[in-house]
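All protein chains but one are shown at their positions in the complex.
Right, chain A next:
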Amino acid sequence: MSVGIIILVLLVLSALGYFLGRRRALALAVESGRRLHSLPGYYGQTVALFIAVPAFLLLIAWLFIQPAIVGARVNGMIPDSVIPAGGARSLVISDVRRIADGLDAVLARNVLDEAALTDGRIDFSTVRDRLAGVGIALGNDVPNEVFEAAKVYRQGDKIGTIAMTIAVLALSAGFGAWSFTRIRPDMRARNISESFIKSLLIGSSTVAILTTIGIVASLVFESITFFRMYPASEFFFSTVWNPQFRGGSELGILPLLWGTLYISLVALLLAVPIGLLIAIYLSEYAGKSVRSFAKPAIEVLAGIPSIVYGLFALITVGPFLRDWFAQPLGLGNSSSSVLTAGIVMGIMIIPFVSSLSDDIINAVPQALRDGSYGLGATQSETIKQVILPAALPGIVGAILLAASRAIGETMIVVLGAGAAAKLDLNPFEAMTTVTVKIVSQLTGDTEFASPETLVAFALGLTLFVFTLGLNVLALYIVRKYREQYE
């Protein structure tokens, strides 16, 4: 049975369990003449949950573990001799998987029967052709060991799936029957479904946390591979970024980091003052009607896809800055520049600053405003000396969030600032950022074994550490000063 059908069966079973459980609870209540502890629906829910939840958990675990076990068995069947020079074992294993899937497709078309397949060696070239016929194209000549491994893999997979179906359905039926027999009027069904809900919520947050850990782990492992091939001191301290796909590259992160920070700085210099003034206007001066119109209108800026901003940078802002500032001032001839990308990015993050700061300023208690007005302060004195200091930690948090958004931005930089890695102070020069280089190192026909591609992971990790640091700092600042007006 396929996974989809198993899930469907489980859902039907639990729906059935719900009705049976509910009916039994009602019947028992009448029979014993006692009041039910919970509403009848809760008894049904308890049975349904016992049918579905453990079975689903087993299903998920099985789906993760089975390929690993079967893969490990297959792995032993492949001698080192069949791994092509310069290739990786994992690539051969994935070939095995593809062939195994292809064989299923071939069998499904009835061009080959099960017996002919298991019957030892088969004429190899026909299998290749037939696999190609179902859309599985194989590159080099596949050695017989790989083909044999694919057959074992397929067999293992098949047995595994049957075992899984049985185990999952048995578990669901077992738990369902057990919970069904346990129904009594004084059973605390409400509390049971409550604790299921609680575990569901905990489970969801665990998924988010585990995903983060997984992403970091994959970055870390690939980065470690990179640093084995390329010295870390060169990566962190070299001022030259010059990747060569024939080897002998210089992969210094400093020019990229400089470009990232420079462009983000320009963006923040534009976005922070404007965003803050917007926030002050919206929260303190604007009337209700203006506010209800202006706030969403500004937030639309955040909804524009960054590629559209990139086009705006490329077509409008870049040439404008070149023709009216860079060339007359003799500072450069490039329409891609730090300033172009920075300004456009700044416009993009204005709503981050303004909207968050507006919420934060609104959260400053009215009592503080009253206190200040009551002493004869004007509105702007109150804002400057009471409201902004009180809201400052939150505002700093908003700015840091905007900053991490700016640091991670890619499209605007590609189109606005170009792709030249350079250490330069002139804001009219083209420069580039870490994110852009991650993209350019990974695009094209590359293999994941050279420092030129693996450097992308090290770049990504560095960037991640940077933005994580900013976020932690933002959280720390917000927490430390939050209680001040409580």
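Basically, a residue touches a chain if its C-beta (ideal position, glycine included) is under 8 Å from a C-beta of that chain, and two chains touch if they have at least 3 such contacts; residues count from 1.
Following the convention adopted for this analysis, contacts and distances are computed from a predicted model.
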Chain not present in the shown complex, as UniProt names it (candidates "Phosphate transport system ATP-binding protein", "Roadblock/LAMTOR2 domain-containing protein", "Sugar transporter" or "Aspartyl/glutamyl-tRNA(Asn/Gln) amidotransferase subunit B"): "Phosphate transport system ATP-binding protein"
Residue touching the undisplayed chain, where the options are A:Ala68, A:Leu329 or A:Ala367: A:Ala367
Of A:Ile51, A:Ala189 or A:Ala390, the one touching the omitted chain in the full complex: A:Ala390
Option from A:Ser32, A:Asn191 or A:Thr378 whose C-beta touches the chain left out: A:Thr378
Touch residues of chain A, complete complex, unshown partner: 287, 365, 367-378, 381, 385-386, 389-390, 484-486
